[in-house]
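Every protein chain except one is present and positioned as in the full complex.
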């Protein structure tokens, strides 16, 4: 347990704005880290929320935030030099396979946990990224690994869903007799991840998804983040097919702050009020 | 700080009775240890007192107790299999010199801390042991190092004091032109140690003595054991000439359990009431 | 290690503390499967409540501080959960709270109709009728709330959960016993405490103050259980800082019938229940003794024997 337990306060070393609603905040602090792990980000006087580590080096790290509600809007409005508190990293991270026969499928801000993963994987993997439109495509210049883009409005790449591209890839491989995908990693809206999971199941391909739930402690005690039998902050946030198959609440319910389980659409609409 | 903090309970593995009033209790437990260090010995329901480690090996240790008051009488009456609690080892221990030109001077039960020291020193040292009478000579068979004995009643060895033997040794060396003593280690009644200290001072020989004061914590917090500016349990129990010179209370006063400073004779008589 | 507690059979003496993981049936079931004899739900309150903003729970290394703020869907808004729990295969302790005696009663009556195996009342909450004073620090308040709840829960055994902030916890326990409580659970979090971040100059918890739990409060919990054991005849769930089998033995020697674990989940995972059971059994075995024989042993043999009569 090398994670930070009482918040360590760090100053924003650099801020990069991505398109209309994303920003990355960089911090000069070395963290032990596995792609997929998250930190609890504290803005004193406001609140504390979980964010994935989206960039990681020996000397620093960054988080990437999509401005949605009160907290995230305040977070993207932080300036260089502002103090932010961190606990973590928490959670299990992705189980990393070294093979070119892998797909990474990102939806919107779901790119954040996947970016350090892509950098850790073989350069020949299949890398799919979907977004609302061209402006919302995170890290356009970041990767050596080529990326297939799709947008809801067709403003860049394929017009349509990431699942289309993933299915096409799987079928193409089947037809060509090239090795099938050994793993699909995905993060994005839960409905998207669920569809990816179904596609993978139908083709017998294992997948790993990164879930999001309301969190308090971040270390598996308070129960705020439970999803069925799983404790998202501790057992997850990354879960593999084996777990997903038994998680009744996956793509169905999530607990509100009060502990009340609600349908996912209600959970997300309520949160972003 | 590898010392045991909350008492570890050990069973008496073996008990050896020495003469009319001493017993050694052996325990099968490995302790980190420097000769001169002590442990706090707890007899549940009775009390807890400091005792020097008198035997030490990789797998076990022993303490040697002189039956005096309530606690020590109960301690020497313990049987094999009885449970005793230990905290420690505490204190600084002797600063060990490797040279044959060293004297070790033990008085009575003061042999206890010196025995493991003698075993760690050169076999050619000068080793002097004084006791009331023949029966009170601790560990008659224990040492490879030859020992000069003196008794108060002359029942064995020289009739008289250890200081006589020490002075004789120092003067003999002077006359013979052999190397002078580099260090005198001593433990016994405080008046004896004080006299040894004076002898050493007059011949410019450094010495180390092991003091005894009433103790509570054993680790330098409660202040029960202070002797002038020194905290006996933490800075001592072994003190060298440099410290002894500035310790006004050496051979003068000690604190009672209440914290009241009294003359040493009063301290000891009150204790052994 | 099966044992009986207030007429129910438990597979072992370990209890999941309220507020730790007890948020839905599936996770309660998992905790039970992982070796916990009795699982407690997160405290259920009279009305929906979000609890405090984060940070709410911080690990301090030798324990943690929390001010979660009693989030609850509200007793009347948990229909699906109650339905799911009907088919449970494990004993269930339902923890409840309120801001007034009437609220405790309302929640307790409703919850009793859902047939939990036990009802635990968390009396560490501010008593709105007495200007925010905590129910559990006054004998009268404790007596009032326990008797009121007892009236409306039929034959479901009642457990009163006490706070170490009481000036004399043994007196509160006696008041609860007199009011009809079937058991005592001790202790809730200690303190309260505060941790300040010196860079931002702000208390770290959004609520500023929070309750202390975990290893650092074990001496307080053991003392409370010890005091309560001398004061009452009803059984005690000893809770506070337990993380090992030896800690459980200590709690039992202080007088506990059952041993609760909350923060320990942080330090040894959900498997802590399995591990503590193993360690506890190994210890009993090595010492050729039983739970019954060591219960209250720290009070001396006679104290234990005379306990019943001494009241």
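Order of writing sets the chain letters: A, B and C. Residues in each chain are counted from 1.
The rule is simple: contacts are C-beta pairs under 8 Å (C-beta built on N, C-alpha and C of every residue); 3 or more make two chains touch, one makes a residue touch a chain.
Given the structure is predicted, the values throughout are model-derived calculations rather than measurements.
Engineer: Taking the whole complex into account, name the chains on display that the unshown chain touches.
Structural biologist: B, C
Engineer: Out of B:73, B:124, B:159 or B:229, which residue would touch the omitted chain in the full complex?
Structural biologist: Selected residue, touching the omitted chain: B:229.
Engineer: For the chain that's not shown, point to the residue among C:57, C:70, C:149 or C:216 touching it.
Structural biologist: C:216
Engineer: If the missing chain were put back, which residues of chain B would it touch?
Structural biologist: Contact residues on chain B toward the absent chain are 5-7, 9, 40, 42, 44-49, 83, 85, 87, 215-224, 226, 228-229, 231, 234, 248, 255-261.
Engineer: In the complete complex, the non-displayed chain touches which residues of chain C?
Structural biologist: Residues of chain C in contact with the hidden chain: 60-63, 65, 133, 137, 165, 167, 190-196, 198, 201-203, 208-209, 212, 215-216, 218-220, 222-223, 226, 246, 249-250, 253-254, 283, 294, 297-298.
As a convention for this text, only the chains that are shown with their structure count from here on.
Engineer: Are the chains arranged, by touching, as a line, ring, star, complete graph, or other?
Structural biologist: other
Engineer: Relative to the centroid of every protein C-alpha atom displayed, which chain's own C-alpha centroid is closest?
Structural biologist: Smallest centre-to-centre distance to the global C-alpha mean: chain C.
Engineer: How many angstrom between the C-alpha centroids of chain C and chain A?
Structural biologist: A distance of 37 Å separates the two centres.
Engineer: In angstrom, rounded to a whole number, how far apart do the mean CA points of chain A and chain B lie?
Structural biologist: Distance between chain centres: 66 Å.
Engineer: What positions in chain B touch 2 or more of the other chains?
Structural biologist: There are none in chain B.
Engineer: Touching at least two other chains at once: which residues of chain C meet that condition?
Structural biologist: There are none in chain C.
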